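Missing here: one protein chain of the complex. Every other protein chain is in place.
We just call them A, B and C in the order they show up, numbering each chain from 1.
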Amino acid sequence: MTTFNDNKLHGDPGIEAHALHHEIPVTSDGATPMQRDRATTIFEKGAAGRRAFVAPALDVPEVEATKLLPPALRRDAVARLPEVSEPELVRHYVKLSRRNFDLDTGFYPLGSCTMKHNPRLHERVASLSGHARLHPLQAPERSQGALELMYNLERALGEVSGLPHVSLQPSAGSHGELAGVLLTRAFHEDRGQVRTKVLTPDTAHGTNPATVTMAGMTVVKVGTNPDGGVDLDDLRAKADDTVACLMLTNPNTLGVFDPNITEIAKIVHDVGATLYYDGANLNAIMGKARPGDMGFDIVHFNLHKSFTQPHGGGGPGSGPIAVSERMKPYLMNPRIVRADDGSFDLDDHGYEKSIGRLRGFQGNYGCFVRSYAYICSLGGEGLKDASETAVLNANYLLARLRRLGVADQLPLAFGVLCMHEFVLSGAPMKRDLQIRTLDLAKRLLDHGFHPPTVYFPLLVDEALLIEPTETETRETLDAFADVLADILREARE
Amino acid sequence: MTTFNDNKLHGDPGIEAHALHHEIPVTSDGATPMQRDRATTIFEKGAAGRRAFVAPALDVPEVEATKLLPPALRRDAVARLPEVSEPELVRHYVKLSRRNFDLDTGFYPLGSCTMKHNPRLHERVASLSGHARLHPLQAPERSQGALELMYNLERALGEVSGLPHVSLQPSAGSHGELAGVLLTRAFHEDRGQVRTKVLTPDTAHGTNPATVTMAGMTVVKVGTNPDGGVDLDDLRAKADDTVACLMLTNPNTLGVFDPNITEIAKIVHDVGATLYYDGANLNAIMGKARPGDMGFDIVHFNLHKSFTQPHGGGGPGSGPIAVSERMKPYLMNPRIVRADDGSFDLDDHGYEKSIGRLRGFQGNYGCFVRSYAYICSLGGEGLKDASETAVLNANYLLARLRRLGVADQLPLAFGVLCMHEFVLSGAPMKRDLQIRTLDLAKRLLDHGFHPPTVYFPLLVDEALLIEPTETETRETLDAFADVLADILREARE
Amino acid sequence: MTQYTAVTDADLAEMLSAIGVSSVQELFDRQIPADVRLGRALDLPAGLPEQEVYGHLRELARKNVSAEDEITFLGAGMYDHYVPAVIDMLLGRSEFLTPYTPYQPEVSQGNLQAMFEYQTAISELTGLPVSNASVYEGPSAVASAGYLARLANGKPKFIVSRGLHPHSRETLATYAHGFGAEIVEVPLKDGVTDAAAWAEAIDGETGAVFFQQPNFLGAVEDAAALAAAAKDSPAVVIGQYDPIPLGIIKPPGECGVDVCVGEGQTLGNRLDFGGPSFGFFAATEAYLRRMPGRIAGETVDADGRRGFVLTLQTREQHIRREKATSNICTAQALNALAGVVYLTWLGKQGLVDLGELLLQRTHYAREQLVALDGVTALHDQPVVREFAVSCNGADVGAVIRRCQDEGVNPGYALGRDYDEFPDGLLVALTEQRSKADIDRLAEVLGTAVAAERATVGASA
Partner (left out) sequence: MTQYTAVTDADLAEMLSAIGVSSVQELFDRQIPADVRLGRALDLPAGLPEQEVYGHLRELARKNVSAEDEITFLGAGMYDHYVPAVIDMLLGRSEFLTPYTPYQPEVSQGNLQAMFEYQTAISELTGLPVSNASVYEGPSAVASAGYLARLANGKPKFIVSRGLHPHSRETLATYAHGFGAEIVEVPLKDGVTDAAAWAEAIDGETGAVFFQQPNFLGAVEDAAALAAAAKDSPAVVIGQYDPIPLGIIKPPGECGVDVCVGEGQTLGNRLDFGGPSFGFFAATEAYLRRMPGRIAGETVDADGRRGFVLTLQTREQHIRREKATSNICTAQALNALAGVVYLTWLGKQGLVDLGELLLQRTHYAREQLVALDGVTALHDQPVVREFAVSCNGADVGAVIRRCQDEGVNPGYALGRDYDEFPDGLLVALTEQRSKADIDRLAEVLGTAVAAERATVGASA
């Protein structure tokens, strides 16, 4: 702790007679006049004729409008959009914003979401007009910087995952999953096989099974063993040559790294299926272990998690995929290629047996800029530091909770240590103290903390999935542990 | 009012069982854990060794540092600056920010301060690197855009004020005042006269008398007549050939436009003194009347008031001055000049008898960019609309307060109508209801409104100086009037 | 420790001892088997100070020619509309930028209300009663609409107008290959969907029909007629709309369209070389429970106060898993926020004014270009913000390059996607392209076409 500088000047006499900290009072019915305004939508504000927009003047010779667009194709009733001045607009949305909890205001240990610090440098570089106002159909000769950035990002993601061939196209994790399952389909079809079963552990995130169905395949659930890993016997029983793929998160949503991963990969590969890595938890292992080295064929990244895209209240995200050699021919086009002279191009037919496109243009480039900046800032060592610290912080928080006795009511669901996150079970708390995980979550808000993920993963009763991330200080972890202990004490009293 | 679109979808069953609006509870001792953190300074946070800054690598051959800077000139004890990571830094200051009341969150009718909407376009254009990273000593040939902008702004300010010669140099209103008084001194000295008295009405802002002293002159107070204008008899009595200048705000800080202005100018000019216009209240008359046409010799602008610089919690500001022909030779150098070929230059000797510089470089250029953008957006008509609406809003609010009976306890101090602001006297309220203006101010905060200026101008007992500005809606004015009425009712009950 | 982490040596010692391990590596060693641990450093460049990262990214930006650097008429799905400064400010606020999906409504009323307002605006725009809170972007929204149809009626055949954006058609094909639907393309005639072929293609096995308004060639389709042709089939009528002209074009809800989707970039989002933007997704009441993604709803809470929550979550993957209506999770909340702020900024009259302005300028631009030697109209349909011309056999790629060398990007070479229009050029307008810009385009394009024809003539 820095010694506090004693440049203390005291207030003018008399001023201390007031309270210096103003709080809007919470009235008995919970609604001060200011609060009443808050749930009023922009459609209910303003007045007919107000506007924030000034249209450019008509500078071309005017032609009668119905000649240009016949009445039959014209709109009759005007869309009832808001009518507000710019000051009204600004105040409305600034006030709305202040009704959100956000990462820059407090601890946000939402498990599986990797709420790490979002550096503002990334917003700055993404706003440069050379990136932000670049049209996606600009000629490759005139978008060399963008292509170079994407090429570099692909290579970095390939190195981190151990899977060299990367497509940046998918828009989010779930979109990457869809790409991966469609790739798997193409892979089998190319071998003349129709395989429609996809194995997913019961700890899997909901997007995994949903994706399988959307890709026209069938979900087959695989159980979890007492250590929180894949139930190998169940896996062996279900793995046969009708199986297209096993989708796995590792460490999984319990924060458990499956120690049998090599064996799992062997089982899956032996029946000719592919192994898919849900990269939502990559933040645990960057620079420490690589999906490619574990035998995975396909991985998706959540750039908005491990590579610190701001979450935006539910997006945008970006879900690039990286694949092994054998999956490469099926990747989405266009492909970024680098010529011998160092120039870059987009090849619409870069992958011969491509599954096709998954969206317009080249993907969420604005997200690439940010994540690329992150990788440039941290380098290989920094990424490793991120994962190491994420794991250290999670284990330290766990240890604190144990030390404070919180673990008595909220025991760790699986294992002894954890990776970057851990799951507590609220079952004893519910039984002993008659409070549920949801109540705990609400009470945390009173203390200025965002609650962890609750009721997920589904297989843990009253689950509380806590991911502190590497960017939190020890002081914050201590304070959070203390508050959890306080809340339990409060409930006990 | 727009009819509200009825795209109403209702919540999943059960969710309504909770309160959806979270408020950090105000505990009996007024200090939740989150609140406790709030008054902790950045110096008390962090830990030894943490950092947000990564220094660039030493890329030149290293020379022993004490050879380059001998120990005698070196610092021994390191300055105890904070030691925090970037996430800690961000969270600390974001949280601090949320402890301010701001214009984008609520009504801010601080009289004399012109808290009008700050368009964000201005921040955007000011951030363009061609403006923001332009060095003030860049060669004029390579800063033509900046000089053109300043030249255009000077001309616009000249037109609005009716005084053609403009120097943008002063950093704020008070700095402009200093320029003006020093100009006056130079003017008289040039005529071989030593005049040291400056007349200021008792309604004047504190900067006026403070400036006079700072410029080595003496303040002579002039009284106010029952209508809120200058007491002409008092003025006549004090105006003699020892008087250097009369400083006037018009409309003055009572919101009263002095109808005798032509007569006042005559009295002042007849004794050979100059007439100074404190432009803090220019927002009342843009496009409607001009100081130059009223006989003023010098005017300062508060770009941060009339021309919507954001106030920044107490600056930056910008206080250009405009002067009449006879004051021109004394203006501050350098002068911006436009050559016949349309190019611009900075002339260090542009004004022959210049009083010299008042600061480094050319003034607060970043402020010029913003105010120039404002003038470009609004044009002459828009500036006039601003003043008209400012006066309309003030008079409407006054009328509402009368209608609601507020004026019984809080009567208008002077006059019947007002310009862009008005002063209420809290004396009857104090007498009848035993509440003071300060109590009223505090209670307004509970309702989400920033209080008006209180206890200024000094000559009104328990003064409440209210300036709504043109950018507020009628609904806001109504709500504010209602709340004032409610507070008085509350006090009565 | 980096600039983003905070574990000092003192912290580390205390933390390790609290955990009961001797090093961070031990945490990994005890959990990750040795054979899958990475035994070396990542092969990535070393980390850089902030100023150098900024410098590097700025250099990359400089290697691009953006819409700030040339007068561009490039559109074809994304358009260089002006993004007002209020959007940067609002989206840059930590409170909007950094939260996760609003799982805790008590501390997410800001986001939830903004979603609700966004949905209301999209409903107003499209004339359709329900809207979700956003999907990824335009073409995948089309594909998702196809999936909705598949779930809704199970019919295997999709009829697709060739006027639908090539990326939408490709994306739909990719998705449909997965969930199982066959795609039949209907050609264009005189610049719009061939009405006879369209009607003929639709039958009792048709699960969905797809068209674009205005279509890829910029022509305004007779949406009502296209929808009517599907009335007696089981098909879901799906239209991909450009939201900007919706101030003046008949809204899909009044044309018999069941599901209206589209690219939201034009609503307050930057070009960003193609993303992130958002896809909007609106539908008739009938498809409410088939919608993909988040939907915000209004409600009254336990204290009797109005509030907003995520609703109908039983459609979604986190509840229904393999039975979900879509796999979408993270969508485009921030971009959709830009959308509703933009629509609010434009306002009721502004959207109309903008539409009429573009209508006039587009007409003027078409007139100027077809008056050039060697340039003719590719079709004569009404156009509202984009139009297509033919360069009478000239190499369009070369013409474009010549124009760009003069600082004008004349548009998109249609031949890249349409073999039938090898010399087609698609020219887009926004409010940022003034008459002077259009006149400059005419000048530069005229010269370029003439030069190309001379070259071709010379080499022939």
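The rule we apply is simple: contacts are C-beta pairs under 8 Å (C-beta built on N, C-alpha and C of every residue); 3 or more make two chains touch, one makes a residue touch a chain.
Nothing here was measured: the structure is a model prediction, and the numbers come from that model.
Note that the undisplayed chain, when the full complex is considered, contacts A, B, C. Although one chain is not drawn, the whole complex shows that of B:94, B:299 or B:440 it is B:94 that touches it.
Screening B:301, B:456 or B:480 for touch with the missing chain picks out B:456.
Seen across the whole complex, the unshown chain contacts chain A at 2, 5, 7-12, 15-22, 46-56, 84-88, 90, 94, 119-124.
Counting over the whole complex, chain C has residues 50-51, 54, 58, 68, 82, 84-85, 89, 92-94, 431-432 touching the chain that is not drawn.
The working rule: only the chains that are shown with their structure count from here on.
For the pair chain B and chain C, the distance between mean C-alpha positions equals 44 Å. Along chain C, residues 1-6, 11, 47-48, 50, 52, 84, 86, 88-89, 94, 106-107, 109, 120, 124, 303, 305, 307-308, 348 each make contact with two or more other chains.
For chain B, residues touching at least two other chains, in rising order: 2, 5, 18-19, 21-22, 46-48, 54, 85-88, 90, 94, 119-120.
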